[in-house]
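Below: one structure in structure tokens.
Here we show just some of the chains, and they stay where they sit in the whole.
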Amino acid sequence: MGNFKGHALPGSFFLLFGLWWSVKYPLKYVCRKNKSVCYLGSRAGLQRLEFVEGIIKAVFALIGMVAEQFVPDGPHLKLYNYEEKHWDHLMNWQHATMYLFYGISGLVDIVAHGTNALPVAIDRMMLSLAVFIEGFLFCYHLHGRAMLDIHVHQLLLFAIFGAAVCIFLEVFFRGSIVLEMLRTSLCILQGSWFWQIGFVLYPPNGSPEWNQTDHTNMMFLTMCYCWHYAFAFLILAVNYTITFFSILSQCSSPVIPSGSSAGFMTCLLDRFHC
Amino acid sequence: MGNFKGHALPGSFFLLFGLWWSVKYPLKYVCRKNKSVCYLGSRAGLQRLEFVEGIIKAVFALIGMVAEQFVPDGPHLKLYNYEEKHWDHLMNWQHATMYLFYGISGLVDIVAHGTNALPVAIDRMMLSLAVFIEGFLFCYHLHGRAMLDIHVHQLLLFAIFGAAVCIFLEVFFRGSIVLEMLRTSLCILQGSWFWQIGFVLYPPNGSPEWNQTDHTNMMFLTMCYCWHYAFAFLILAVNYTITFFSILSQCSSPVIPSGSSAGFMTCLLDRFHC
Amino acid sequence: MGNFKGHALPGSFFLLFGLWWSVKYPLKYVCRKNKSVCYLGSRAGLQRLEFVEGIIKAVFALIGMVAEQFVPDGPHLKLYNYEEKHWDHLMNWQHATMYLFYGISGLVDIVAHGTNALPVAIDRMMLSLAVFIEGFLFCYHLHGRAMLDIHVHQLLLFAIFGAAVCIFLEVFFRGSIVLEMLRTSLCILQGSWFWQIGFVLYPPNGSPEWNQTDHTNMMFLTMCYCWHYAFAFLILAVNYTITFFSILSQCSSPVIPSGSSAGFMTCLLDRFHC
């Protein structure tokens, strides 16, 4: 979807997940460390969360696939144009393929955390593969575009392959807060950079276009990418701080009965309203 | 062997191994988890299986090497043509070299699992090397071919080197079900992609040839590669489910006496007849 | 800052840190091994040291950022020249961005070792990222320069990315003396190579310029880079030896009361005066 919306939509998905993770993992870490009554720190609470995450991931992926297929100028499930003898809307099919693997990852999450049939670590492997496939398709996606267009997408590949490696490491170092925060930061970076790509390549509101062949633009965008990353860490730091202090002040209070589902909801709601 | 058969044959080998592994590793995992009476879950049962696998691998490799040498237009063990002063049938020799390393890997399996002389982990290292050598020879195999030809073989390299890295990791994380399933999926992918290459480069039944220089063909095949991978996971999921439920229903029944060889055979046969 | 000073300054920073680490890590290792009364071997002593290191790193980074912005021919916080429609002093902004990530790493050190809020391993991850970002920006920094200029900076990238990988490994193998000494050696190498770059590209005192297109110059500098590395190991060896023998002779003497802050200062001062 070569327009502003087509970059803002996936960017928002990634930002949403990144922001959620920037709350979830500090929450988990602090709860576990303080051995508090917080439901989230328990194994059952976490498993339920991962289960819900899997459902949301699968639903988002389904929406993405349907949208790519049935937008007005989409392929409508038609892959080959037999009259004119050429492939039909390959771009949309490629994007749908990317979503497909995120959908598989969501399904695996649901089965792995909803039942005991699958080894738990397989959720990370599938997510890692989904991210890798996204990067893999991006690599072969850029043929014949303008220099700046290629450059901004190449920068994205650092975040994508970085995240794929990081998640693959989580297969072996599961629950490492450091890897989880690295993943979170790369996810936020990817989301915010999708927005940046939209603004650079398809400036909304009639802004003037960027010069696609100016080398200084490339240099600025490389630097801008680093600023996005610094910004991702700022968000992470702010969310970590808020989570840390709200947990410290509330969850360790003896009012909330341990393990009860109501206590968990109160605890979580308190978290989000503070 | 630059024809349809020459790609279908190795493809079938890889598919066969991939399909077998997609049954074996879930079987092993479920047996071990349920601490059931299943013979396969025991160390001796596994060792016997790996031993048989080694023999089959070595035999297949031998067949491959002999076939490459003694097909009608093969080199018949002649490496250099002294009259015309040029190398003879280098392609066949290269393929035979690939098979050679799979044969070595098979031999090492036989020795490592048939005796106690070798460290067990060496079977993974040799398999990893065999896969790596396959990819290594492929890399220097593609000089001067058409664009599409190079592209479909390059895509294959991802599966090959991915598998090599995955198997090398198994040296250190032996028995990790996640790595074993990743390897299985990459093996199925390699097998089915060999078939796809055959269909693309040497269309059987007089189908029209693919345009070797059309960029959209390349884009489609990249995407098609991902679909093959999704398909590999589908097979893995189906086989896992069948294995899981058949084991759950049967192996935990107290009828089969534990450890007896007859019980093992009954158990295995039941498995494959359900 | 394309002049001699602009390379000597960061070079001195890296040399300073490298030299300090070449004393600190042997000290830590020997103290821990001898279970001596040395304050540094204790967890509290180390945490205080890392805390102070974080402050120094953050202050250095702040100085670097301010200097890049407010040198006479700097951007003075102006990013875009709206009159002439071009980016302003992108080089200085890029250098400031590099310093920014070292500053973030310093801040994370301060919080991680000053409080108990953060997981300790996050200090290594942020340092690894800071080093990686430095290399990342260097990669896109060299467009359109002379051959020798590119070459000497590319050589630097080996030290930078090597250090980034090494520090990332420390996340998982924290406290491994081998990785710490590898990092130290790469840090000294980076520092001394910055000085070498300054001497090669901007010869001070009116020395004749190097021929930028002579291939033998490139070959010599590659070799020279290895000598710098050998020199870094020489420094490491000398400092290790001095530390080892001074610790052995003094710290194990029962005069210094264990754990007392005064004892620690005495011990450290003795160390540096011997």
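Each chain gets a letter, A, B and C, in the order it is written, and its residues are counted from 1.
Keep this in mind: a contact is a pair of C-beta atoms (placed from the backbone, for glycine too) under 8 Å apart; a residue touches a chain by one contact, two chains touch by 3 or more.
Keep in mind it's a predicted model, so treat the numbers as computed, not measured.
Here 3 copies are displayed; the structure file describes the full homo-oligomeric complex as 4 copies.
FYI, only the chains that are shown with their structure count from here on.
Taken as a contact graph, the chains are arranged in an open line, each linked only to its neighbours along the path.
Simply put, subunit A must spin 90° to overlay its Cα atoms on subunit B, rounded in steps of 5. Put simply, the chain nearest the middle, going by average C-alpha positions, is A. Remark: subunit A and subunit B have CA centroids separated by 33 Å (rounded to whole angstrom). Annotation: 47 Å between the Cα-based centres of subunit B and subunit C. The set of subunit B residues touching two or more other chains is empty. Considering their complex, residues 86-87, 90, 93-94, 97, 100-101, 104, 117-119, 121-122, 125, 133, 136-137, 140-141, 143-144, 171-172 of subunit A touch subunit B. Across the complex, subunit B meets subunit A through its residues 29, 158, 173, 176-178, 181-182, 215-220, 222-223, 226-227, 229-230, 233, 240, 244.
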